[in-house]
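For this view, one protein chain was removed and the others were kept in their places.
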Amino acid sequence: MDQILFALLNGTIYGLLLFMVSAGLTLIFGMMGVLNFAHASFYMLGAYFAYTLQPLTGFWLAIILAPILVMGVGILVERFILRHVHEHGHAHELLVTFGLSVVIAEMIKMVYGKFAVDYRVPAELNFAAFSLSGIDYPFYRLFMGGIAVVMFIAIYLLLTKTRVGIVVRSAIYRPQMVEALGHNVPMVFMGVFGIGAALAGLAGAVAGAFYTTNPNMALELGVMVFVVVVVGGLGSMGGAMAASLLIGITNSLAVGSDFRIADILILIGMGGWAEEIGGLLTMRMSSLAATLPFFIMLLVLVLRPSGLMGEKE
Amino acid sequence: MGFQKFARGTAAMALVMGAATAAQAEPLKIALVETLSGPQASTGLLYRDAVKYQIGKINEAGGFGGEPIELLEFDNQGGPVGAADRVRAAISEGATVILQGSSSAVAGQVTEDVRKYNLRNAGNEVIYINLGGEAMELTGSKCHYYHFRTSPNAAIRVNTLLDGMKEADVLGDNVYAMNQNYSWGVDVQDNTVAAADRLGFTVVEQTLHDVNKIQDFSPYVQRIQAADADTVITGNWSNDLLLLMKAASGAGIDARFGTAFLDQPGNIGNAGAVAEGHFLSAPFNPEVNPEETAPFMEDYKSVTGHYPSYVEPATVFGMMLLQEALKEVEPTENGLNAADLAVALENATAETPMGTISMRGADHQAILPMIVQEVSLDAQYKADDTEYGFVPIKVISAADAEQPVQDSCQMKRPG
Partner (left out) sequence: MKYAPLLLLVTVAVLIALPWLVSGSMLNAAVQMLIAALFAMAFGLLCGQAGMLSFGHAAYFGVGAFAAVHAMNAFGGEGLLPTPLLPLVGGATGLVSGLLAGYFSTKRTGVYFAMITLALAELLHALAPHLKTVFGGEAGVSSFRMPAWGIGFGSLNDVYFLTLVWTLLCIGLLYLFSKTPLGRLALGLRENAHRLRFLGYNTHALGTLIFAISAMFAGIAGALQSMNIEAANYVVLESHISTAVVLNSFIGGVRVFLGPAIGGAVMTFFGHVTSDLTRVWLLYQGIIFVLVMMFLPRGLVGELVERIRNPSGEGLARTLSTLLARLVSLAIAAFGAVFLIEFLQRFLSPEYRAGVTDGNWPDIALFSYDWAPLSVLPWAFGLGLFGIGIALVTMVNRRVAARKEAQA
């Protein structure tokens, strides 16, 4: 029982982290139709900026300033690169962001070297929150989860309860109409892009200390973030949250499971045959954990292409 | 013209020509085909530093055949395709020795390429010195006469690690094997299981997980806890090792980790106190045999800018084996005859600060001393500018570290 509880908790926290990174992307994706390949690079930038600032400002100020710096980078990217490419079509936007992600990763390597840097959870946050059947649960994990929840609530309120939110939401669905009503849609895009980048930067600043801060961290998370956005549905915050949790929890449960397809076949008396065939049939679920998100994405795309909660196709 | 005169003339001409060819003899070309760019470049660059260092030493000592050895560098771009391409480029530029170390996947490609090239070009063979591809099959089913491995392999790493930890009485009864799901990880797991009876421990669970894809190791840590393990033996490297140890420490698990690659630069810096008390088996430790080791450390630092760590010492020692072998080989006008060098390498031994290392003829695996070490505050040389470093627990002599030749190695010898 404790095991399952832990698995659920771990999965939830990992899911919340995924949500933090993908929240901005789903807004951008929904609004501009841009699959921003560089989004995970903002996550990485956040971690490196916080690492650089930490000795100067201390941990707390660093995780506040780093997202602001990342927002600046995001705004520059939108204003001077993406907007320029917008007229050429989505494929070009996508490829330009891919080029950018390469450039950012190489610059990070040039400045900070190719190995993981020494960015750690500060000692005052490094303690166990509680203990269950002999396993401590690090407080910092709950802290990360808490930030993600606060972020979700803040974005949700901003989008549904404020005037700005209404403009943003309508710009997702009918950009031309919003423009015709006299709103400065390019400005809205730039703002959303900047805030999306800042959210990813915040996720990086917070999670980089807990996991590792290295030049490949964008690569590791990059595709997973796309999966979340597609599974959740374009532009849907709730969908992104649901998809993040789904992927986090299935991943966590799968890792703990020794289930094999052959085990089902044993029930119908074909166990021996399955053992003989081997390959996929005798592979443990735990070793396939990383493939599950793609499998989920494929299922969603084929069965319900607008995603779990998306409305727009 | 009398016969004598003719003979004298010919002899003189032969002498002149001989001198001319000797003077025009090509310098020996050695090609380093490493991963110098992209995500995995960090290790490739360390191999490069170490190789450059020791070739510099060889050249200071007179080079080969009176000429300095020429080191060609090629970037294999991290994959087998790039490596195949660069091996060809290296051979076409006249390299007779190819060096490569990071990634067993690339090593698998290079060793096969060299084998096939030698089949097709009998008389103009090239030699592949594998500086760090530690997968068992490279000296097993894929072994061949022109492949030489100077690094340890999975069997050596795991058995020395377990022996050392057992002797220091830190192994415990319950051992958990946690590894990456590919040939290297499987080799580590198999060797851990195989040693269980000999050393009297139980392998409570074996887990193989995806390579470099997992962000959150806490579910795995939970399994370690549930299995009540005293020690975790893992072949994980880089991020997979760091994240695993961090997750374990966060969960307050007191199981010790026995690792193969904890000394990779950045690991200790990133893990900090989390790494304390964990173990490593590696071919080098700066505190062993300090009279010889300390000057080596300082000299290496003065040349490359940093103390040797991770794969660098073993690479230097491997190059020392090559240096010894080169002393036994006569230069030819193309540099050297690879077949001669292969014979010399098979029987080469070299004196290193860690002790004598030698090449085993049967499967071309280097036999080298291993040092089981623990991460501690007491270390003399600190890692990554932290207060931690590696303290030797036990030095295992080359003879004790040796593991049997694999049956799968059917080496075809020339002639």
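Going in written order, the chains are labelled A and B, and every chain counts its residues from 1.
The definition used in the following text is that a contact is a pair of C-beta atoms (placed from the backbone, for glycine too) under 8 Å apart; a residue touches a chain by one contact, two chains touch by 3 or more.
This is a predicted model, so every value here is computed, not measured.
S.K.: Who does the absent chain touch among those shown?
M.R.: A, B
S.K.: Can you tell me which of A:Leu76, A:Ile166, A:Leu181 or A:Leu301 touches the chain that was removed from the display?
M.R.: The single option touching the absent chain is A:Leu301.
S.K.: Of the residues listed, A:Ile4, A:Ile68 or A:Val103, which one is in contact with the missing chain?
M.R.: A:Val103
S.K.: Which is it among A:Ile68, A:Ala91 or A:Val150 that touches the chain not included here?
M.R.: Of the candidates A:Ile68, A:Ala91 or A:Val150, A:Ala91 is in touch with the missing chain.
S.K.: Hey, which of B:Glu73, B:Glu292, B:Glu346 or B:Glu387 is the one touching the hidden chain?
M.R.: B:Glu73
S.K.: For chain A, enumerate the residues touching the unshown chain of the complex.
M.R.: Answer for chain A: residues 33, 35, 81, 84-85, 88, 90-92, 94-96, 98-103, 105-107, 110-111, 113, 223, 226-227, 230, 278-280, 283, 287-288, 290-291, 294-295, 297-298, 301-302, 305, 313 touch the chain left out.
S.K.: Touching the missing chain, which residues of chain B?
M.R.: 36-38, 41, 73-75, 77, 79-82, 84-85, 88-89, 92-93, 104-105, 108-109, 112-113, 116, 120, 135, 137, 142, 181-184, 210-211, 213, 301, 304-306
One rule holds for everything that comes next: only the chains that are shown with their structure count from here on.
S.K.: Just the number, please: Cα centre separation of chain A and chain B in whole Å.
M.R.: Chain centres of chain A and chain B, defined by C-alpha means, are spaced 38 Å apart.
S.K.: So in the complex, the part of chain A that touches chain B is made up of which residues?
M.R.: 3, 6-7, 10-11, 13-14, 17, 109, 113-120, 128, 131, 134-138, 140-141, 210-216, 219-221, 248, 251-253, 255-256, 284, 286-287, 289-290
S.K.: Enumerate the contact residues on chain B facing chain A in the complex.
M.R.: Within the complex, chain B contacts chain A at residues 39, 41-42, 45, 181, 207-210, 212-216, 218-223, 225-226, 239, 242-243, 246, 250-253, 264-267, 269-270, 272, 384-386.
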